[in-house]
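Structure record follows, encoded as structure tokens.
Removed: one protein chain of the complex. Kept in place: all other protein chains.
Here is subunit A:
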Amino acid sequence: MAGLIIAVPVFVTLIAGLVNGGGDAWSHIRDTLLVGYTGGTLGMLALTGIMILITAVPAAWLVTMYQFPGRGVFEWLLILPLAAPGYVLAYAYADLMGLMGPFQVAIRDVTGLSARDYWFPDMRNLPGLAFVLTCALYPYVYLTARAAFVSQSVCALEAARSLGASSFRRFWQVALPAARPAIAAGLALALMEAAADYGAAEYLGVPTLTFGIVRAWQSFGEPAAAARLALVLVAIVIGLILAERYTRGRAGSQQSSTRWRTVSRARLPLGAGLAASALCGLIFLVAFVLPVSRLVWLVMESRDSIAPIGRALFNTLILAGSGAALAFVLALVIALTVRQSGLVAGFARLMASTGYAIPGAVLALGALIVMGQLGLTLTGAGAIFALAWVYASRFTTSGAEPMVAALGRAPASMGYAAESLGASPLRRAVSVDLPVALSGAMAGALILFVESLKELPATLMLRPFNWDTLSVRANAYATDERLAAAALPSLLITLAGLLPVILLSWRLSRSRPGDAE
């Protein structure tokens, strides 16, 4: 049931895309925009993927395997960029790198050149979008790669050493292939997020499918045409999932090792150590410090004329809160049934996890189509419920994850013990599993709330009239080129985003399989 609630929006959209004719707008979109949208999404995914890999994997390898100045701090600092959504970084970077940004002003001041006389990287194109999304999303791959490197068999690396393999060959031919499935899983996750991005692509003027879906709905008022675009986008996402499965292949990656030895990090010589610190520092600086401090600066500079955001804050709390509440209940149901095998439970889990892969714009479209069929309009409680539904559809899986993990830490025999003591399945769920799952519930609820708060395209499409949230306000101000006004809501979103990230890095620092003998 929970799975079904979650899965309805995406299936409605897919069916609408397949069954309905596209309408008049569709032929226009198909003939003039479809290739551009698809190319934009594919190009963005390819470039972002490459940039994420070359950023995240070496960083993860360095902090896992070597000792260098600041390593312990960088290990968790490098996760922080996860807090800021791509569109927030896009606003900050467009301002930083723009004509009136500090870099270009400095160049003109120092050289006396005018703006036409020199070349400066432009953010408002595909590489700019890929850069911004890399900054926002590389931590997914950093996290999975780091986890894989930490849990790898130290013995395999030592065997490689005894066979004469240099440290580069040990990384390239032993550690990296063994970590490949984990890296692919992190990359697939990051690219799903990238495919779902609307705000950054729109602001940087790169036509992508998600951008097209929102545009088809808002400008053309054509849900059918939007649904057609959604079909293409979902096909690409499914392609990502299949590609991820494919990388697992026949070759094993599971280490046979059951013995763990402390990962004794080799101390890098001073020069190499400083280079490693500099690399990690540069990544953190570029992906987090620069854009966030620019936002802070913008807020401080315009603090007298700041646009009031109290109303947007209130709306955000209500909308994200109700989305999180609905998702929380569903996540709890999923977490509690996760142990149950059988067709229904398995199906529900599968349904629930599709939601996470599907971009918010596609889910919002599904909800809009359902509401249209039911004759509801986007006002009042109905709209709030629809939006909460979409949030739940998209994020329930990520909220269920910490609860499932909490349950996973309790041995299965605990349930058998309850049963042998005569507890009915219901009593077992309520009095045994529920308290255990709730230990992961704080983290789950926080993740759900923050994810809902960051979500832009679905909120944009579904919010009740006059119910602007922080993300919608930030987007509206930025689109109006009022970046100073966009800075405050952007900053608040990032601050909220920091909470689960800090929680995550705290949990990470406490569970280190490589440290247990």
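Throughout what follows, contacts are C-beta pairs under 8 Å (C-beta built on N, C-alpha and C of every residue); 3 or more make two chains touch, one makes a residue touch a chain; residues count from 1.
Here, contacts and distances are computed from a predicted model.
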Its UniProt record identifies the chain omitted here, from "Tryptophan synthase beta chain", "Putative ABC transport system ATP-binding protein", "Phenylacetate-CoA oxygenase, PaaI subunit" or "ABC transporter", as "ABC transporter"
The listed residue (A:143, A:174, A:404 or A:462) that touches the chain absent from the view is A:174
Contacting the left-out chain: of A:63, A:160, A:335 or A:458, that is A:160
Omitted-chain footprint on subunit A covers residues 153, 155-156, 158-166, 169, 173-174, 177-178, 180, 250-259
